[in-house]
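Have a look at the structure below before the remarks.
Every protein chain but one is kept in place in this view of the complex.
Per-chain residue numbering starts at 1, and chain names A and B are given in the order in which the chains are listed.
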Amino acid sequence: MMFMSHSSLTAWLDELAGERTLIAPRDVGRGHIHLRPVAGSSEITLEYDRPDLSAKEFLFPHTERLMQVEKRSDQVTLHDRFLEKGQVVFGLRPCDAHGLVALDALFRDREPADAHYTRRRQKTALVGIACPQMWESCFCTSLGGAPDDPTHLDVLLTAVEGGYAVQPVTNQGEALLASAAIEEVTDLSLPDIPRNEQVPVLAADQWPAHFDQEYWSRLGERCLSCKLCTFVCPTCRCFDLRDEPVASRTDLVLIERMRVWDACTAPNYRTIAGGHNSRPLKGQRIRNRYYCKFCYYPKDFGPLGCVGCGRCIDVCPVNIDIVEMLNTVYAMHQERDTVEAEAET
Amino acid sequence: MFRRPHQCRQLGGEFHHFLRLTTARPCLTQDNGFVSSAGYVHEEETHLIEQIRAKARELLESGRVSCVIGYEAATRGGTRPAFIYDPDGVDRLVWNRECYANLTTFLHDKKKPARRGEEVPNVAIMTKPCDSRAINLLLSEGQISRDKVYIIGLACGGMMAEGNLQAPCLRCNVRIPVLYDTLIGDPPDIDVTDDFEDLAELEGMSAEERLQFWLREFDRCIRCYACRQACPGCYCNVCEFDRDDSLWIGMQIELPQKYFFHTFRAMHLAGRCVECNECERVCPMDIPLSLLNRKLVKEVSELLGHRGGMTTDPVPFVTILADGEVSLI
Partner (left out) sequence: MSDNGSNPMRPYVGRLAGTKELATEIRLFQIELQEPAGKAAFANYRPGQFAFVSAFGSGEAPFGITSIPGRGDLLEFAVQRHPHGKTTNGLHRLDVGDPVGVRGPLGNWFAMDEIQGKDILVLGGGIGGAPLRPVISTILDNRDEYGKTTILWAARTPSLLIFTDEYDAWRAAPRTELHLTVDQRPPDWREGNEGLITTLLENVGPSPENTITITCGPPIMIHFVTLSLRKLGFTLDQMLVTLEGRMHCGIGKCGRCNLGDIFVCADGPVFYHSQVAKLLESFL
């Protein structure tokens, strides 16, 4: 097993920060930890559980400038804007990396590939730190993940006495570690992390039967229609697209075309030009969010649209709890099976 | 003609195998019709919840209201909004020191009939003193009609967080609702004055220091609009910040836009804010929005002698149109 001491880690991170953009957990005030670009290891905090937001924003930024439009008299020139410098996201959790599987399937692997996401993905390395525990709202193990799952990372670090156990996962991870001071140790054992109770998740083709249940309108009744659950979600990817002016002179107008996170939970999300809104009710919108994750996404793109990070549970001001929802839908399904079995006999 | 995405595939067998291995059991909660254990309840308050449930049952059974908006136990401690339509559902209601949410914001959902052709529903609502001021605000702005809302007023000793009274409750001197149809509980004997001590630190700062303070706070904002959505005073059909023609503000989730959003919203609430603190409570980033709103509460109070929602008097700087409609300047 490979081992990196605290001081080696610090030196390694400072070196990484020199050549690429280093993104790492940072205290942004009032105890909140966000993944943010940092100048060096001194700005990083290693005391955190789950960053407030997932790593999604560095592949699919909340505000992405797709291009700049330069307008001179009657001439227009478009300048594409792409990420140029490589970036390392350090300190993300395994579930955050798992979330990128869903984004990859949509933005990168489904034709036509999104150029901006694909470029960012190529230029990003992921150095995760295993969760020391499963926190109360975590249910990653119910969705194919684990607090110490290295699968979707380039390197996984696990906190051990005096430093970190190091697991390179990909070739990119190996290359990244080339400059790190790593020792080979034999007597290193990784902590055994207690698992939370499993949450039952119906298969994609079992969901449609429950689409018209009254449950959804009851669940939606307390929803505030804010965008919180979708913004903290590692896989939610709805966006809006708009032109915003940057500068305006008589001979030159600069405009940026940008895409910005949006949320299917917002009231006017579906309003079309004539004013028609095909999802005017809160229950319809919250249902869409969950069906997107567990039914549409796997059908259309392969992976599930949920990795069990539990963020939406923790932040929801009105206790719309995805685990409670999954349990309820499972119970409805069991009940349906029972009724059908009774009907047969 | 009808092109299906070629990626159509179901969940792999591995996942099903995985599911079979688990000891999955449904947890029984209100949402699937089973009653979970009650939340944290003060012993002396248990008789109050019986009064509340009896009143709710009476109102539903008599047909006086079709829905009771109240609190029920949440899944992981604390409470959450509950909507009770069936008299037998009243046992879900709870009343304790963790009933934080200002339920009056849900009255906006009850302004219209549930289905076309039906009447505007009559509802009852569990109302804390601070939240009751929002009902006055909505009445003064013609948003709801008094006869459609039955107010189950709750005398309040304050809400607790981590074993202590919440900061806003420590300075609160409105201990029974400013209006109600029935009052549950005795007014607690608490005598405090609100001297805006919470603003002292901010007011002691120079303009530049204040700017830096707020920029650091707004830096965490993600423009999720939870503050706006939870606020009973934020009910415009299309908010300025949601307009497609973005007359006022760019759509970027970046510091200048976030700064503008919060200050603009605070201005829109000047004289209207009822100090329920919901915006701050729901903020996932703990931005101290109450400081912003309370500063304007103080200014309006000192300049115009008006405090939002204490009576049904409209905010001093609104225009009353000829037909009685109220419009903000």
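Definition applied: a residue touches a chain if its C-beta (ideal position, glycine included) is under 8 Å from a C-beta of that chain, and two chains touch if they have at least 3 such contacts.
Just so we're clear, the structure is a prediction, and the values are computed from it rather than from any experiment.
Across the entire complex, the residue among A:V28, A:A130, A:C264 or A:I286 in touch with the chain not shown is A:C264. Note that of A:V101, A:L143, A:V199 or A:C295, the residue touching the chain absent from this view is A:C295. Residue-wise, the contact with the chain that is not shown comes from A:R110, picked out of A:H32, A:R110, A:R195 or A:R218. In the full complex, chain A touches the hidden chain at residues 66-67, 69, 71, 74-76, 78, 80, 82, 106-107, 110, 112-116, 119, 208, 211, 237-243, 245, 253, 255, 257, 259, 262, 264, 269-274, 276, 278, 288, 291-292, 295-296, 299-300.
Residues 1-5, 243-246 of chain B touch the missing chain (whole complex, contact as defined above).
We take it that only the chains that are shown with their structure count from here on.
Centroid to centroid, with C-alpha atoms defining each point, chain A and chain B lie 28 Å apart. By the touch criterion given at the top, residues 28-32, 34, 52-53, 62-63, 105, 109-110, 136-137, 142, 144, 198-201, 203-205, 215, 218-219, 221-222, 224-228, 231-232, 240, 242, 244, 258, 260-261, 263, 266, 268, 282, 298-302, 304, 313, 315, 317-319, 321, 323-325, 327-328, 330-332, 334 of chain A touch chain B in their complex. Partner chain A is touched in their complex by these residues of chain B: 5, 7-11, 15-16, 18-19, 22-29, 31-32, 74-76, 78, 80-83, 101, 105-106, 109, 216-217, 219-220, 222-226, 228-230, 238, 242, 246, 250-254, 281-282, 284-286.
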